[in-house]
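Every protein chain except one is present and positioned as in the full complex.
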């Protein structure tokens, strides 16, 4: 850790700071420049409160030279992590196609969509049972019943299932769900992350609306620190000042997360754009950016099918997109 | 709700959309303009999925003309809500001064700070027992023990106490805490909000880092819909591209939340700026903007006191600030 | 234009507003709903000050139902615009590969890079002569001399040239430059846009750091309204809270700009990321998203070549990338 002091500071204050740092068990290497003095801290700085030091009035700025994500970072774990769900592999060159409806509605619906996306090439089924909604008056999902319907669709198709968990309290209900999804709003629900760390089940961790890559990796670190390395990172759009689509899909996160971390990185173009007709181009772009998979909303609902549009693709649209993705992946090899 | 259709659309698709809307029990008023056709929906549109309609390819845009926050909104509840905690009143002209350390550390510390802030004019004591930290390796708070120490400080000073709750699972531990704080990262932890709605205890709800005022009010709506109207809103800085302070304190939220809602609105200048020497000017600005109170970090820690600075004020700094606030409030009458 | 009034408003104020609107030559269609009254304005609303109306205290919100970009928009100009520069075509299915150094430094440098990028498949040469720099103490470019060196490189290779113009005052110097680039910081330098509209020369218009798509199209509208439709739009990253790269490349802008406008859309992955090793993946993603071209920084500077990295690619890296792009475009057909 490097501490840059301000110019013309009270030497007594500097001395006290150095002593306090040494009292924390750190070596302090003082380098007095022409304008500024720089302290280099040597030893285990992971416990040092960087923000506290930064806020001292004699300190200009502080810089950590080692990242604080150790288990999620690639430095100490160079090879790619491969997440395993039944026969499906995610990461390390294995591409996953997750698809399904936003919400599980009926057995008929989820089974029909599951069959359709499987036929198109999907290898994991998604479906929301517990739905986080901005308004308390909006539909909150079928909850436990929704999970049961997902399991029926899994039995019919053989596709592993992924569904969002909103509270550690619901963990027993997810005992037999293959992948547990943490939604964007819960990315820093540390209580939930801790419990998922203990669960040992694969976790699909979505990036929060305004979270940095470092914060995403620190949330993954919570899960891994609990003993569970089966974590899939998911970019799903960030909040900006965008005027024509819901969020801004941040595809630069894909190569950068691959550089920083060994965990697989997938992309959700459906939630990022909120507009079905933008999903194909953004899905293809995500593949070209190097994503390890895609999670895409697909429904078979005739009301939605009335006009094309909506956030979800129709099964025939997904089928066509899946074909284009295969062709693209072939070309990128 | 108003639905603006695109120009030159298929009349058959328009017809199907109108029929589908009528099938949802809505009246549809069609107004064909020179360039665009506009549908006015009449009836209970609160269940209508605005985003679904917006995403249809024949639709240009959708506009809701009635807000979806009913119980948190001022339209149906014109008079100010006053939150009551023991003898303390918040809102409706009652100003609250919440102060205390970021984390509860020892009995000696919390009692000393409590006495100091009370002497300076604070009427509520804050102290973190459960600490949400970006890194799993950072100090997570004294948890249940921290709450016990807070209660000792309350017994010694008579100040009601507020502390952050991170999970509905911990509610029994907070039985005897006066105000339950929901942190910025949990603003949309709907599971927690639902439980707080049932608890009936006063809630201090912090705005999330990238949440709109509407989303903040919808989260308050969750708590009120559960039967608990004792909600205090708190602006604590939003995430932007700022370069010299941690977050951007959004003081415009104060008058606008007062216009939109009947709930009290307080401001946290300590977390917003992350820099103690900025706290006094931002606290005064918050008062001038019309805030119903301030929540400010104060510590008596000799390590921090080494240099002035740090996010927290020293007791003597808080005392001086409290005097300036009183003078300012007098002038604003 | 639709004006939504607040509930329970003074009917006298409503009457005065309606009269004032009629006085502006508009028809006003009043539709009284259960909770809100909505005014539909009929006639030429392009001159109506939407923000003024929105700010009236009896008005809840205002919505324009026709876009204000007429000449840049696709509604009134459905077919793609093709920009022509010598034999090169941009847009309407024609892909352009613009490449070259950030700054023109010497004749030797620019000619060498021009030859290298041409050999790799580039069809337009870029090079900065007038450099906008945050600091007045940074290198500001070779200015007029730089343009002369670019022309030499054009003569040697036959590649048309593009360079940034920072002030209308410099237009005479750009007489013989093929494409005039407007940088992100000047996207709303309306004085410059007006002059470029009169110039009749192809313009490469970069999106500003925090500008919406609507604002970008309105800036294009300035140029087109001046009589010059040869405008190329360029997405080059927006400013967000990103922590590991300079800006956030907003690739969703590509399909959405194509939907909204007939103008060609290209992408600059070099400035968006600021990191050469991210350029290939973001360039491929831009192609997959449907971009009409790429503008990429390439240098042959041995200092840069010391380590790979830097914002600019080396010629061999660009050559490899160009091959991958061709393969990708083939697969996307």
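In order of appearance the chains are A, B and C, and numbering begins at 1 in each one.
The rule we apply is simple: a residue touches a chain if its C-beta (ideal position, glycine included) is under 8 Å from a C-beta of that chain, and two chains touch if they have at least 3 such contacts.
Keep in mind that this is a model prediction, so the values were computed, not measured.
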Completion exercise
Missing-chain contact among C:95, C:174, C:222 or C:318 belongs to C:222
Practice task
Could you list which residues of chain C touch the chain missing from the display?
Solution key: 13, 16-17, 20, 46-47, 51-52, 55-59, 68-69, 132-137, 166-169, 185-186, 188-192, 194, 208-210, 214-215, 218, 221-222, 225-226, 239, 246, 274-277, 303-304, 306-311
Problem - In chain B, positions touching the absent partner - result: 210, 212-214, 238, 240-245, 248-252, 254-256, 259-260, 272-273, 277-278, 281-282, 284-290, 324, 327-328, 330-332
Problem - On chain A, residues whose C-beta touches the chain left out of the figure - result: 2, 4, 7, 29, 31, 33-36, 38, 40, 42-43, 60-61, 63, 65-66, 75, 239-241
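One rule holds in what follows: only the chains that are shown with their structure count from here on.
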Handout entry: Chain centroid nearest the full-protein CA centroid
Key = A
Handout entry: Copies chain B and chain A - interface residue numbers shared by over half, same or different
Key = same
Problem - Mean-CA-position distance for chain C and chain B (Å) - result: 38
Completion exercise
Per the C-alpha centroid definition, the whole-Å distance linking chain A and chain B comes out as 26
Handout entry: For chain A, residues contacting two or more additional chains
Key = 210, 214, 277
